[in-house]
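All protein chains of the complex are present and in place, except for one that has been dropped.
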Amino acid sequence: MRLNQAYSGNVFICSSDDYEASRAVIYGMPMDYTVSFRPGSRFGPGRIREASVGLEEYSPYLDRSIVDLAYFDAGDLLLPFGNAAKSLDIIAEFVRGVLADGKIPVGLGGEHLVSWPVIQEVYKKYPDLAILHFDAHTDLREEYEGEPLSHSTPLRKAAELMGPSNIYQFGIRSGSKEDWTYAQQSGIHFHPFEVAEPLKQELPSLAGRPVYVTIDIDVLDPSAAPGTGTTEAGGITTKELLEAIHAIARSGVNVVGFDLVEVAPIYDPTEMTPIVASKMIREMLLGFVK
Amino acid sequence: MRLNQAYSGNVFICSSDDYEASRAVIYGMPMDYTVSFRPGSRFGPGRIREASVGLEEYSPYLDRSIVDLAYFDAGDLLLPFGNAAKSLDIIAEFVRGVLADGKIPVGLGGEHLVSWPVIQEVYKKYPDLAILHFDAHTDLREEYEGEPLSHSTPLRKAAELMGPSNIYQFGIRSGSKEDWTYAQQSGIHFHPFEVAEPLKQELPSLAGRPVYVTIDIDVLDPSAAPGTGTTEAGGITTKELLEAIHAIARSGVNVVGFDLVEVAPIYDPTEMTPIVASKMIREMLLGFVK
Amino acid sequence: MRLNQAYSGNVFICSSDDYEASRAVIYGMPMDYTVSFRPGSRFGPGRIREASVGLEEYSPYLDRSIVDLAYFDAGDLLLPFGNAAKSLDIIAEFVRGVLADGKIPVGLGGEHLVSWPVIQEVYKKYPDLAILHFDAHTDLREEYEGEPLSHSTPLRKAAELMGPSNIYQFGIRSGSKEDWTYAQQSGIHFHPFEVAEPLKQELPSLAGRPVYVTIDIDVLDPSAAPGTGTTEAGGITTKELLEAIHAIARSGVNVVGFDLVEVAPIYDPTEMTPIVASKMIREMLLGFVK
Amino acid sequence: MRLNQAYSGNVFICSSDDYEASRAVIYGMPMDYTVSFRPGSRFGPGRIREASVGLEEYSPYLDRSIVDLAYFDAGDLLLPFGNAAKSLDIIAEFVRGVLADGKIPVGLGGEHLVSWPVIQEVYKKYPDLAILHFDAHTDLREEYEGEPLSHSTPLRKAAELMGPSNIYQFGIRSGSKEDWTYAQQSGIHFHPFEVAEPLKQELPSLAGRPVYVTIDIDVLDPSAAPGTGTTEAGGITTKELLEAIHAIARSGVNVVGFDLVEVAPIYDPTEMTPIVASKMIREMLLGFVK
Amino acid sequence: MRLNQAYSGNVFICSSDDYEASRAVIYGMPMDYTVSFRPGSRFGPGRIREASVGLEEYSPYLDRSIVDLAYFDAGDLLLPFGNAAKSLDIIAEFVRGVLADGKIPVGLGGEHLVSWPVIQEVYKKYPDLAILHFDAHTDLREEYEGEPLSHSTPLRKAAELMGPSNIYQFGIRSGSKEDWTYAQQSGIHFHPFEVAEPLKQELPSLAGRPVYVTIDIDVLDPSAAPGTGTTEAGGITTKELLEAIHAIARSGVNVVGFDLVEVAPIYDPTEMTPIVASKMIREMLLGFVK
Partner (left out) sequence: MRLNQAYSGNVFICSSDDYEASRAVIYGMPMDYTVSFRPGSRFGPGRIREASVGLEEYSPYLDRSIVDLAYFDAGDLLLPFGNAAKSLDIIAEFVRGVLADGKIPVGLGGEHLVSWPVIQEVYKKYPDLAILHFDAHTDLREEYEGEPLSHSTPLRKAAELMGPSNIYQFGIRSGSKEDWTYAQQSGIHFHPFEVAEPLKQELPSLAGRPVYVTIDIDVLDPSAAPGTGTTEAGGITTKELLEAIHAIARSGVNVVGFDLVEVAPIYDPTEMTPIVASKMIREMLLGFVK
């Protein structure tokens, strides 16, 4: 019996079942053990896939269709519950394989800490990497309650690994005083509160460079993404986030990986958060994967 | 016993019970059989009426009160479940009567296909009709999964009936490549992504013409109208939709009918979608019905 | 790169990735096009899998663990939206393959009409088949609004195919007068309103026979399964449904296939319906698959 | 133009539009101004009607169909917001008319105080009236926070009007010490905690008498009716409430009016509460209106 | 045993337990008896406190941390249910004490009528007081349904007490014709529909004056604050409300008291409304309390 069914609902819409021929690889990281306020993002990847069945294949913003792009959905990684260190190892190993195969990793979170092992692997391959980070929070803590592996720390780790001047942050509107001082003084390209304008100013200088894009869905205002653990008033609209993605797509940077994290469906019975997230994934696939 | 109770909750607030004296006639079209993603708009008209009890009678935008305007709420049409063709006939027949009586039809959907028989009837009476269409989707498919009577097709049918150059579309941000090409090449006045600016540019040329206004609630961003079947990131705010309605009201066009469709309450436990929709209906009544 | 990830969240918990070695095959049927009241069961299979991650592996009722049982989760079948006839063909073809391979089909619905092609295939293989049907509704209509392929008709079709005396119905509490008369006069073993007692009386006579078990989640009371399209007051508790499953498991009948249908998650923000359903699937796997 | 549309969604399913020919008259009382904890029952009547469209016409419990029974749905009475005294007058006047026309009033609440004017009118016509009251609460307060017109007082008023020995209470499980003492010592037929057994014992003595049945939906357990203002653990199941209704229907009492109150939809996004309530109304129509 | 636990969840985050040393005093006013449409704001104060545990202590907008500011959370005042007049007396007495102790009252509503006794007390102490009022509604009625103590009347009362020219209103977009005329003709600094621009224009003239700030959460668009009784399309974003607060903080006015009212959690299962409100309280504490 032929078993390789085309699944509907369990993979991101229009995923190819041919890994070898795919340019990008979607994978879920169902981890939320280190969050401080409202957990639940472990169910984010599955619901983003579920919501993707409502998407059109064609993007009128980019005049391109996902049926003309081969990407593979590897499902959710099997992470050992409660063991953050081991989970990060599993993510790292998976992404290492994807990169070794010359493909673009497309991560679905899960809490933001999942981006840390991915950034490490991408940086190994691309030593001149820059990171574009869209978030309500700095994620620049050295540790959280004594724990360095926390959803509050991934960008700090990245800054220490890659050098702060290779980190570009947008839309940030929450953090501790220490985080904020670090953001302002360390050399990070730090653009709090706003997204569109500073992004347009920074992009030209990044043309041609390898770039990793990481989006925490809470960069959006609570009105547009209530389904996340730590939603923050004062965020941007879905229109602005689409504009940011399209600006990157048209900028001449070389996106070598990206993720979207912190969708926590239980807080949003309207389902708008995974629906919005699935459209952002479509636009990033079409805009970033050539 | 006197039976003509004034009902609260079951009719749009401040409806007259005198059909003859009414200038406009509200009617519900509880049909959602042809939708592809998330059904439920059959319950939209009832919930819009329910929400209307929270409205003030007076519009400060237009300095006019609904108590100074006579309109009749005819309730929901009785449509045979699952039979789209027959349902459209019933709608057509009803609207024909309303128009014959010299009144303005005010439709509550229901899926967007319900606008198709209405447009046909209005066009028969007003051969120089123009349509102002506010939506996230083109609704320009020739057919959907082989079925020409689909919620994806009503504007295509209208374009073929009336000529594409009499169709004005605003806020569109989703469609198939074929739809999009048709929208751009057929002669439709096609204004994707934006509403306020292009509307202001188009309105002067329409002054004096009979116009039918059809609003799919999903022209709003998911944040403002989660209670709809196919919500699309990148939409407008409620403020922008109010501005559009007021721009039409002040433009000198002759609105001869209008509708608001695709409110699907089950996806919105906050009830904001029918609440917002009921205010839009009030503003359209006050702005469009002289 | 090794690709056969163990997925969490996308398959029923503890599914094997070895089809050949599996005794049972789980498959989703995301179809809800023919329902009359509240659609949404197309999202049922995915949410049952999602909820399964909260299950213990061990059943204390049956003293058996799902880690000691090999079953494969084939994901959701890819059904053409809106085309019921073609969808049923695809289901039939899939189940035919499962049966040909000597495995037990375990279906997740989707509306109840999906059971019809399965029953046909199972009956072809087991001509002395009996059906145990748990439901709030007779599902015995000849047609619904003129359409014989409706969620109201599958058991009527089965009765006509296999003979009414091979159908056993339990917990039924809603139907048209015609359905009810047919149920009572056709020779069906018809047990309205109650489940536990009549089941215990019927089971001994079925010992040794091949049996197909089909559970509509709405056999449960609205309190226990609000997440379904047409919930009916007067239903049984989850305790009673577990007792029914265990009674069958211990009865000596030969369960050759089973399904659980009509989970529609949108109506249940508490998620209790898919959580309850996932436990029922675990108990049926452990009780029915030897 | 013919205007008497058959409405779907705005009236209880299968209502006749011929008042004169109807045996019973459904009317809504959208009042909740005197409640102490969680208001919202003013939206109950509309949602019960909305939910009724999911009902089968036929009751297999009673072997009778609502299409064989003529009843009129008069919609919601227009009650002046916040003015309890005037609202009760309007209810009284309406019910007086219904009774004068020889019809059975079928009330949908609204808070329980709405039953008080109805009981007064029914008692005027039937001086040997008995009341069957199903509720979690005694509703026997003399006043609440100094206010005699409160949702906590209607049965006390009825007891004082008609004599306590004509009041039969079932399922009560909450009240003040004073209420409880009154219930036990005044001569009321007081059956706390339980419904089915005491009802069966009381019914024979009531055979032939005119009876008014008033059901507060909170007699059900929170699990079965979360959509009500003051839900109380320890309630009955929907099965038990159906049994109670059927016991009355078969008892030989003469039901001369009935109501179902306190459905407050906002607390129940699953919609199970109005769905359950609409079935109870169907069974009472079929069981009580000959 | 030492009892003065630091409570988490029951007080606003980082509240001091030293009343004497505190500059500001938070207090809840759980009253919603006079609202007309959707009650529930009595639960607002508790949920704002609950949501506050998710806040960062540091405001990057104002470069100040709540750990550097001493404020006391006095809990909710014990108001006699249903007795508006007595409740207002209790509020007045409490606020009088806070003011006498030289502290800034920070009120959490509850319906907007609770601001009325507060304004009276603050005005007694500061006869040159100005009020900055942010709201969707004028709240300028003389009475509502004959009742002068209504959630529709507090600003009218304030205008009559203090003189209309000391009232500044922003964002208003709903009211009766009478209210609107009064707003425009009485001398109130009336700025309908908009907030940011007119506020910036008015603030310079207020420099040095004592100011009371009262925010009805429904000044926000329904998308940003669905959890309120009477939400109105056409509102501002959370970003704009933050900007308004920051503009006041930087303006040189002397804020001598403030409140935030009308959070009604039941209408918002996403919890975004209390989460947004808690951030606004943090920003007002940091911006207004020197």
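Which chain is which? They are A, B, C, D and E, in the order written, and residues in each are numbered from 1.
Note that in this section a residue touches a chain if its C-beta (ideal position, glycine included) is under 8 Å from a C-beta of that chain, and two chains touch if they have at least 3 such contacts.
Given the structure is predicted, the values throughout are model-derived calculations rather than measurements.
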Worksheet item: Which shown chains does the hidden chain touch?
Response: A, C, D, E
Response to the item:
Considering the complete complex, of E:Ala70, E:Val98, E:Ile217 or E:Ile236, the missing chain is touched by E:Val98
Discussion item. Please identify which residue in D:Gln169, D:Thr231, D:Ser251 or D:Ser278 touches the non-displayed chain.
Written reply: D:Thr231
Practice prompt. Since one chain isn't shown, list which residues of subunit E touch it in the complete complex.
Written response: 1-3, 5-11, 19, 28, 30, 42-43, 45-46, 49-50, 74-79, 94, 97-98, 100-101, 266, 269, 271
Worksheet item: In the complete complex, which positions of subunit C touch the hidden chain?
Response: 53-54, 56-58, 60-61, 63, 65, 221, 223-224, 237-239, 241-242, 269-272, 275-276, 279-280
Worksheet entry | subunit A, residues in touch with the chain not shown (by the definition above) | 34, 36, 38-40, 80-83, 144-147, 266-267, 269
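In the analysis below, only the chains that are shown with their structure count from here on.
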Response to the item:
Joint neighbours (subunit B and subunit C) are A, D
Worksheet entry | Angular offset of subunit C relative to subunit D [C-alpha, multiple of 5 degrees] | 120
Worksheet, complete the sentence: Computed over C-alpha atoms, the centroid farthest from that of subunit D is that of chain A
Practice prompt. Could you give the separation in Å between the centres of subunit B and subunit E, each centre being the mean of its C-alpha atoms?
Written response: 37
Fill in: For subunit E, residues contacting two or more additional chains
38, 221, 223-224, 237, 267, 269-270
Response to the item:
Those chain pairs meeting the touch criterion are A-B, A-C, A-E, B-C, B-D, B-E, C-D, D-E
